[in-house]
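With one protein chain withheld, the remaining protein chains of the complex are depicted in position.
Chains: A, B and C, in written order; residue numbering restarts at 1 for each.
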Amino acid sequence: MYSDKVMDHFMNPRNVGEIENADGIGEVGNAKCGDIMKMYLKIDDGVIVDVKFKTFGCGSAIATSSIATEMIKGKTVEEALQLTNRAVVEALDGLPAQKIHCSVLAEQAVKSALLDYARKNSLQLAGLEDFDPTEDHHHHEEEH
Amino acid sequence: MYSDKVMDHFMNPRNVGEIENADGIGEVGNAKCGDIMKMYLKIDDGVIVDVKFKTFGCGSAIATSSIATEMIKGKTVEEALQLTNRAVVEALDGLPAQKIHCSVLAEQAVKSALLDYARKNSLQLAGLEDFDPTEDHHHHEEEH
Amino acid sequence: MKKRVYLDYSATTPMKQEVLDEMLPYFTEKFGNPSSIHSFGREAKQAIDLSREQLAKSIGAKADEIFFTGGGSEADNWAIKGIAYANRDKGNHIITTKIEHHAVLHTCEYLEKNGFEVTYLEVDAHGRINIDDLKSAIKDQTILITIMFANNEIGTIQPIKEIGQIAKEKKVIFHVDAVQAFGNIKINVNDLNIDLMSLSAHKVYGPKGIGALYIRKGVKIHSLIHGGAQERRRRAGTENLPGIVGFGKAAALADENLEAHIQHVKVLRDKLIKGIMEKVGYVRLNGHPEHRLPGNANFAFEFIEGESLLLSLDMLGIAGSSGSACTSGSLDPSHVLMALGLSHEIAHGSLRLTIGDFTTEEDIDYVLQELPKVVDRLRQMSPLYEKVKGGQK
Partner (left out) sequence: MKKRVYLDYSATTPMKQEVLDEMLPYFTEKFGNPSSIHSFGREAKQAIDLSREQLAKSIGAKADEIFFTGGGSEADNWAIKGIAYANRDKGNHIITTKIEHHAVLHTCEYLEKNGFEVTYLEVDAHGRINIDDLKSAIKDQTILITIMFANNEIGTIQPIKEIGQIAKEKKVIFHVDAVQAFGNIKINVNDLNIDLMSLSAHKVYGPKGIGALYIRKGVKIHSLIHGGAQERRRRAGTENLPGIVGFGKAAALADENLEAHIQHVKVLRDKLIKGIMEKVGYVRLNGHPEHRLPGNANFAFEFIEGESLLLSLDMLGIAGSSGSACTSGSLDPSHVLMALGLSHEIAHGSLRLTIGDFTTEEDIDYVLQELPKVVDRLRQMSPLYEKVKGGQK
C-alpha cells in the first residue's frame, strides 16, 4: 500500500515535537476528517532554522508531515512557500490515490505556519495572498 | 439417482421383445415427451401366459416397463388390472420425483394392452370403463 | 521469521486443516458437475447433499431450506431484494438498523431508489436496538425486518429472539445476517423465529467465496441469479463443489466445538480487554459489555487515529482492523461507530482486535506488551494529546 519511503517517515518521523516561542505556528485539518497537522517554525533572518510538527492522523498524514519538515528546514521563507503537495508526494515515492489529500494538508500546514509568521511580523509574502488555511481541500482531493 | 433395483431392470430388462399374434397390444406415450412403451400380451384362459415390451425412453421408462411385465406375468387379467403405478414404484424401491410419470406410463401400457385384448374379444373389463390410453398423464405427474 | 499475531478473525479466518483435507479430493479427482447424471456427477451430488445436511443441522433447519451462495454478501442481497420484489404487492416497507453490514445497508439504499421505503433503527450507546422502536416502526406495508445477529465491528448481539417474536406476531418476514454470529453463538432458526438467515464460510474457518441463505419452507422469494436448475431452481450456477464441501465441514466443526471455541476466545479476549484497560489511559471499549461476540474487542484510543495504529501494529506483526475491513481506506469513520454516538475524533481512533481458535495466550501477552507502547508513541506525536498533558482538557 505505502512506499518504503512513506513507511520510513511514518515509523521514524523527523522533527516531531513543538518549538517554544515559535516564530510561526500553523494548524490545519480537523478531527472529523481524521487528520490534524500542527507545524512550528523557528525563523532567523528569513531562513527556517528549525521546524517541528505534531500530527493526529493516518500513516500518510504522519509521513507527509515528516517529509515536509525535512523539505523546508534550512530553506528561506520564499523557498518554503514554493513547496507543493506534488513535491511532497514525489519525495515520498508516491501515495495511494485516496491519501493524496494528506500531501495537500502538509503543504497547507507549512503555508499556514508561514502565514502566522508573516502576520506576526507584518510581512506580505508572495503566494499567500489567496491562501485560506481554513479551506477544506479534503473532499475535492479525495475523489478518484 | 436410481435405486439398484431400477438399474438392474434397466441394464437387464426382463421380457424385452415382441409377441407375434399377441392377444393384446398396447402402446402409450409419445416421442415428444421422450417415452413410448409398447406392450404385448399372450393370454390363455384369462391368464397372462406371456408378456413382452419395447420401450423408447429414459432409464426409468425401461425399468418400469420391465418390472411391470414381471408383475403381471402369470397373473389373471383381473389381477393385472389391479396393477398401479404406485406398486410399480414400490417394486423398484422408489423413483426420483421427476420420473414418477414413467410408472404411470407403465400402468397405462398394461391397461392399454388389456383394453386391446378386451376389445378384440368383446369383453367388458371392470376398471377399464374410464380408461383412455391417449390421455396425457405426463404433465400432471411431473409437477413436484 | 518475524512474529505474526493475527487478531482479525472477524475479517476472515484461516481455513482449518480438517476443512482443507475434506475439500482436496474435489478439485482434481471428484470434480464432477453435480447436475450430471453420470458417476462423476453423482459423487459430487452426494457430497453436496451431505454438506447441506451438516449446515442445516448446525442451525436447526432442514436440508432443503439451505441454499448455497457465493458468500455472505450475495446471501444478504438475495434475501433482501428477493423478499422485497416477491412481496411488492403486499407492501414496500423494510425495517433495518443503522449498524448493519454494507451488504445490507447498500442493498436497502438501492431498494430505496426503486420505490421501497426503509426505516433504519437507531441503536443505543452499546449498539443495541430498542424493541419499542421496532414495534412502532412496523406498519401495514412492512414486508421485511432485516437485522444482524451480531455486529462485525463492535460485536454487539441484538435481541434476536424478541425481534423474531414480534416479527412472527406481526406476520412480517424476518431476515437475519448471522455472518458474524454463526459459529460463535448457538443458533436455532425455529426457536428464534428466523425466516431467512445469511451465512458465510470464511468467517468460521471455512473457504472464502461460499455462503448460504437459509430460507424457511414456504417463504416466497425471487431469485437473484437466474439460470440453471441448481439449488432447487433458486440459485443458478454450477455449484462450488469444494467450497460447499468445505463449508459443510466447517459448519460441522463449528457446531461440535462451539462450547470449547467460545470458552477459548472469551478467556483470551477478556484478558486482552482487562490488560489494555489497565495499561492504557484514555481508552474505552466500544460495543456492549455483555451482549457481545466472545472473540470481539473494540477499543477507542483517544487522541490518535486508527490507521496509524494499525500500521504500527502491523510493523510488529500484529494484524488488527479499524472499522470493518471493507471500509478501511475510506476517510469516513465507520457508520457503526458513528451510530453509537461517538465523536468523530474518538471514532477515528478505534481498533478492533478479534480473537479466534488459533490465538494463543502468548499472542495476547505480546499485544499487551506492544500495544501500549505504540499508543504512547502516537500520542506523543499527536497535537490533541498535547492539550491533555498541558491540562487543557
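Rule of thumb we're sticking to: contacts are C-beta pairs under 8 Å (C-beta built on N, C-alpha and C of every residue); 3 or more make two chains touch, one makes a residue touch a chain.
As the structure is a computational prediction, the values presented were derived from the model and not from experiment.
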Completion exercise
Given C:Ile163, C:Leu213, C:Leu293 or C:Leu311, the residue that touches the chain left out of view is C:Leu311
Practice task
Identify the residue among C:Ala11, C:Ile83 or C:Ala297 that touches the chain left out of the display.
Solution key: C:Ala11
Completion exercise
Missing-chain contact among C:Lys62, C:His126 or C:Lys208 belongs to C:Lys208
Practice task
Extract the touching residues of subunit C with respect to the undisplayed chain.
Solution key: 4, 6, 8, 11-17, 20, 27-29, 31-33, 35-41, 69-74, 76-77, 101-104, 106-107, 109-110, 200, 202, 207-210, 223-230, 236-243, 307, 310-311, 313-314, 317-321, 324-330
Handout entry: Missing-partner contacts on subunit B, residue numbers
Key = 2, 7, 10-11, 13, 16, 18, 27, 31-38, 54-59, 61-62, 96, 98, 101, 138, 142
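The criterion applied here is as follows: only the chains that are shown with their structure count from here on.
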Fill in the blank from the handout: Farthest chain from subunit A by C-alpha centroid distance is chain B
Problem - Centre-of-Cα separation between subunit B and subunit A, whole angstrom - result: 91
Handout entry: Intercentroid distance (Cα basis), subunit C paired with subunit A, Å
Key = 40
Completion exercise
Chain centres from averaged Cα atoms put subunit B and subunit C apart, in whole Å, by 56
Exercise for the section: Identify all positions of subunit C at which a residue touches two or more other chains, and write them in rising order. Expected result: none
